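With one protein chain held back, the other chains of the complex are shown just where they sit.
Presenting subunit A:
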Amino acid sequence: MSAYPKEYRNPLKKARGLGSAQHGVSHWWVQRVTAIALVGLGIWLVTLVLRMLHADYATARALVARPWNAVLLIAFVVTAFWHAVLGLQVVIEDYVHTRWKEATLLMAIKFIAVLATLAGVLAVLRIALGA
């Protein structure tokens, strides 16, 4: 019975995990959802910054402490860093073709973005809660 295959595993077993991880669609979609949110948040941020021109320290702080401003600032920081990480990931995947360099850069960007997001959000909370 020489027709028996030497390998009893189904070829699919080997192929699994090598193909698409199915993350592509959600990456693309979240990039769009954050982009749409950032249209509004971005324009709003510009108006906030313009209102802060020539404001002294106390006035600037009071402006950020207003509930809606605090909420929108946190929304902006979280959304923008998220969108930036997704976007930079595509750029790195396009240009960096050495696997360890690519992985290191992707990780570094995520660490920096998460730390900066947390620090930014905490700062807004401290101002809003008067700490």
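Rule of thumb we're sticking to: a contact is a pair of C-beta atoms (placed from the backbone, for glycine too) under 8 Å apart; a residue touches a chain by one contact, two chains touch by 3 or more; residues count from 1.
In the analysis below, contacts and distances are computed from a predicted model.
Taking the options "Succinate dehydrogenase cytochrome b556 subunit", "Energy-coupling factor transporter ATP-binding protein EcfA2", "ABC-2 type transport system permease protein" or "Sarcosine oxidase subunit beta" in turn, only "Succinate dehydrogenase cytochrome b556 subunit" matches the UniProt protein name of the chain that is not displayed. Where subunit A meets the omitted chain, the residues involved are 32, 35-36, 38-39, 42-43, 45-46, 50, 53-54, 57, 60-61, 64, 73, 76-77, 80-81, 84, 87-88, 91, 97-99, 112, 116-117, 119-120, 122-124, 126-127.
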